[in-house]
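Coming up: chain A.
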Amino acid sequence: MSYESEGKELKELLGLKGSPVAVKLAKTVADVPAGIPKMSEKTRHCQFVQNARLKGVKGYATREEHQCKGGAGVMGIETLPQAVASGDMYYKLGNFKTAEGALETVTAMPKSTENYYASIYAPLEAGGFEPDVVVVVVNPKQALRITQAYLHATGGRVSSDYSGIQSICADAVIAVKERNVPNMTFGCNGSRKNSGIADDEVIIGIPPKSLASIVEALKTFKEKWG
Partner candidate 1 sequence: MRETTKTIVLTGVKAPNAAITIENIIKGAEDRNDIIFMISPGSETGIDAIAKKYGYHMEINADGKNIGARFAPVSKAMKEIDVTGDTCPGPAITVGNHLSSMTAGDRVKVKSGCSDSIEDIAMAVKAAGSKVVETGNEDGKHFLIAEKAIKAAAQAGAPVEKDKLLIVQSNGIGNAERAYATFIFSKVALSMGKTVTIFLLMDGSSIARKGTAAGVKHPAFERLDKMMDDVIKAGAKIYVCELSAQFRGIKSTDLVPGAKLAGAATYLELLSDPSYTIANF
Partner candidate 2 sequence: MDMTYQIIALTIMLSAMISGFITFRMIGMKLAVHFGALALALIVTLAAIATGTTPIVYAAAALQIIATLTAYTQTWKILQYNFQTSPGYAPHLALVTMLPVLAIASLLV
């Protein structure tokens, strides 16, 4: 299925800065879609996302290309480093008062249940492949519209699950991939420092299957509310 039109519409209807990002996890090299080259630079997952969003960079990254092992770890591309898994790193960084608190948070962090060969990134409208998750970096009002659009068809409420660490990898990608439910998260220290997530920006991971109805709803809102 081509997400070209949906990507474009999402961008226009919300007035997004940059593109929605298609993120996919590949089990083997054969699962990497045709036309997607290997990333030329070694950097972090959140930076790959921002590059796709703001610069239109397409590519896939194996464990060699992933500089941040915490991010690669929760996505199943790498083993989560012991310092991260034990909570030690975040305790030392100052996120938590006690080592136990750090461990509890890291234990509860969404993690991939399977191992993967690589992660793939592309602007949604140019990707040409079916993503596992669509990641958007938005301001609060755009986040509001997305939430309203998600609930438009069936009603109810949404719940966001985050902890202030590993937001773009664990919260925005893995949690959404496993649950098939959108998740909003605030950019963590790492993603803000390293990939330039702005102070007034938040991140939402959207299940691809919800896109069509979200776009539909956004159109309705545009008509009703302008």
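The rule is simple: a contact is a pair of C-beta atoms (placed from the backbone, for glycine too) under 8 Å apart; a residue touches a chain by one contact, two chains touch by 3 or more; residues count from 1.
How these were chosen: all candidates are chains of the complex that A comes from, given by their letters.
All values derive from a computational prediction rather than experimental measurement.
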From 1 or 2, the one in contact with chain A within this complex: 1
Parts of chain A lying in touch with candidate 1, wherever the complex brings them together: 105, 107-111, 113, 154, 156-161, 163, 178-181, 207, 209-210
